[in-house]
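Here it is, the structure, as structure tokens.
Missing here: one protein chain of the complex. Every other protein chain is in place.
Residue numbering begins at 1 within each chain, and the chains themselves are lettered A and B in the order written.
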Amino acid sequence: MKTTRLLAASLLAATLSITTASAEAEHGAPQPPREKWSFAGMFGRFDQAQLQRGFQVYREVCSSCHGMSLVRFRNLSEPGGPGFSVNQVKALAAEYKVKELNDSGEEVERPARPADAFPSPFPNDKAAAAANGGKAPPDFSVLAKARTFERGFPKFLTDAMPLVGYTEHGVDYIHAILTGYEEPPAGKEVPTGTYYNKYYPGHLIAMPKPLSDEQVTYAKNDKGAPVVPETTDQYAKDVAAFMAWTAEPHMMERKALGLRVILFLIVLSGLLYYVKKRIWAKVGGEVHGLQPELHKTY
Amino acid sequence: MSAHANTYVPKSRVAKWFESRLPLVGLVHSSFVAFPVPRNLNYFWTFGAILIAMLMSQIVTGIWLAMHYDPSAANAFNSVEHIMRDVNYGWLLRYMHANGASMFFVAVYIHMFRALYYGSYKAPREILYILGVIIYLLMMATAFLGYTLPWGQMSFWGATVITSILGAIPIVGETIQSLLWGGYSVGSPTLNRFFSLHYLLPFMILGVVVLHVWALHVTGQNNPAGIPIKSSKDAVPFTPYATVKDVFATVVFGIFFAYWIFYQPNYLGHADNYVPANAAVTPAHIVPEWYFLPFYAILRAVPDKLGGVILMFSAVIILAFAPWLDTSRVRSSNYRPIYRQFFWLFVVVTVLLGWLGSKPPEGGYVIAARLCTAYYFLHFLVVMPLVGLFETPDRVPDSILESVTGPGKQVSGAGIPAGAAAAPQTKG
């Protein structure tokens, strides 16, 4: 019995590791490095200052091509987000124009309100594709959840576990893409309209290198010194963190509620276990599990 | 459920009046209170209750999600995001529903493992077991339909691939396909009818579950020893013994469920489903949800479209024939030293098929998938009949009580009051 199970388990493990090795060989792209994120893990929280910086990068750089159509201005002042004030959001929204129909059915422009969605840079997907060499730049709203990469066996299993778990594939991938532009290796042909990126599957990406050092000027602290370095890496981290929030605006609420729910259920199951023990004691206890002793012949 | 001893005696006049017109309380009493439960049941037997809890959770969260969801190709994706962003606790309802589907399958696979290991499919529980296979089929259909509703890339391409499978059926295939699509490809009419059917099927599952429970309460529960209840000392009344154990197990399962909802809500899904459906681009790796992967591997193991489809459906249908394929007189694998080894091999092969289903269909993966597919069918068609004929089983205990305490020992105060609820059946 034991030997069979052992055999079966080793068969399983052997197959899994062989297939993993060949899986990595076939993709070729290096794995995006794992960054430190304040919002990772069971107790993770967004860093408000980082989300605000990320929004600034989005606004000053990315928004010229990428929309964020599911995000409303008001979201920026809602709990669990970048924490702008309601008045800041009102003023910010008023800087944008949105279209609406007037009483005569004509399309007119008015200043945006907090309830409005972020206006997209292109009127529709076809226009976006036409203006960008045939490929529409993806919308940012849920992009951090829409991108991932394979981690293979056994990481894909540990990624699901408590404490050692990993759910930041999307943000790490985004950060890696933004920092992964480099000279193509000798002999690699890069057709016009594509750019070489270390982390992009297939390496040829249609987006030119979007970020460079000192491109965005961050607010200084009280002493006039920069709070964080103004580098490509920092911009990439900030905008990726911001995208983690746009993709999952209720993440902090979710994790906080989860902790309470799970603690409550653990206490409740403890109570139920005690009650069950007491009840079953009346009939001399119960039996559990696979009962290996039952396999014995009497 | 009338086959049972009805020990419920209404006390008040109102209760008597009601009971003589509709014996509902008596029915519940005989099925969930006085019902005799083998006293040696282990935690594998709590998954029936867990599955009922999961079915209820799916139906309730589903009804609530439908209050906010818009089943049109133009708005489905955004309405799901509207639920995630703007509806109060919408994110919770959606993550409960999406992960609930996976948890439902986790529980059903454990339930099926238990049925196969302990021989719960054997006489007299064939109908009970086949009803279970029907529930499983309905669950698969419901899960597939539900996965199309967010109208992301995986929804769209999953719907395209699976409906194309039906196109493999000779002569009528294409007609069935166009009836499902309501057009010349998967589109808005498809989504709309899938939503309608996704809402319908859970209630059909509920109906079959009622039959499943009814059949269970006619034949009585199997148990780890695989022997029937012979005396009152072999059994305990359902309430409070099984009730409290089921509630405890359901709450523990709830901890597991909550972990996925709150900390890994997207792990069991696919990132591509957060990309809106696009009929011009197929995702690089198109794979079904994890619970379909073994069957997907079987489908792809065959180089022929129709052959793959037939084999995939056979892999599910063959489950229904287990009662007649297994020739052993002994139910529980605890007393079947040879079959037990083959059974564990079958479990490993199934898990491997699941893994292979997630891999691209090329090279070594295909060969491994073919070997595993071969064993999957050999297990049912060859191992089950032959091992049953040639194996010498271990000595089976004389009674459930003996299986718990060992031969010749007595437990004071054990069992249920004599005659309060006798064995529901005593044959074979």
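Observations on the structure shown:
We take it that contacts are C-beta pairs under 8 Å (C-beta built on N, C-alpha and C of every residue); 3 or more make two chains touch, one makes a residue touch a chain.
FYI, contacts and distances are computed from a predicted model.
Choosing from "ABC transporter ATP-binding protein", "Ubiquinol-cytochrome c reductase iron-sulfur subunit", "Probable glycine dehydrogenase (decarboxylating) subunit 2" or "4Fe-4S dicluster domain-containing protein", the protein name stored in UniProt for the chain missing from the display reads "Ubiquinol-cytochrome c reductase iron-sulfur subunit". Only one residue in the set B:Ala49, B:Ala73 or B:Leu93 touches the chain that does not appear here, and it is B:Leu93. Touching the chain that is not shown, out of A:Arg34, A:Arg59 or A:Arg113: A:Arg113 (per the contact rule at the top). Check B:Pro237, B:Pro265 or B:Gly308 against the missing chain and you find that the one touching it is B:Pro237. The chain not displayed touches chain B at residues 3-7, 60, 64, 67-68, 82, 85-90, 92-93, 236-237, 239-240, 247, 413, 416-422, 424-425.
Summarising the interface, chain A meets the missing chain with residues 72, 74, 78, 113-115, 264-265, 267-268, 271-272, 274-275, 278-279, 282-283.
The rule we apply is simple: only the chains that are shown with their structure count from here on.
Contacts from chain A toward chain B in the complex involve residues 1, 4-5, 8-9, 11-12, 15-16, 18-19, 22-23, 26, 42, 70, 75, 138, 141-143, 145-148, 159-160, 162, 165, 167, 169-170, 201, 247, 249-250, 253-255, 257-259, 261-262, 265-266, 268-269, 272-273, 275-276, 279-280, 282-284, 286-291, 294-295, 297-298. The touching residues of chain B, counted against chain A in their complex, run 39-43, 78, 81, 84-85, 91-92, 95, 224-225, 236, 240-241, 244-245, 247-248, 251-252, 254-255, 258-259, 261-267, 271-272, 274-275, 284, 334-335, 337, 340-341, 344-345, 347-348, 351-352, 355-356, 359-360, 363-365, 368, 394-395, 397, 402-404, 406-407, 411-415.
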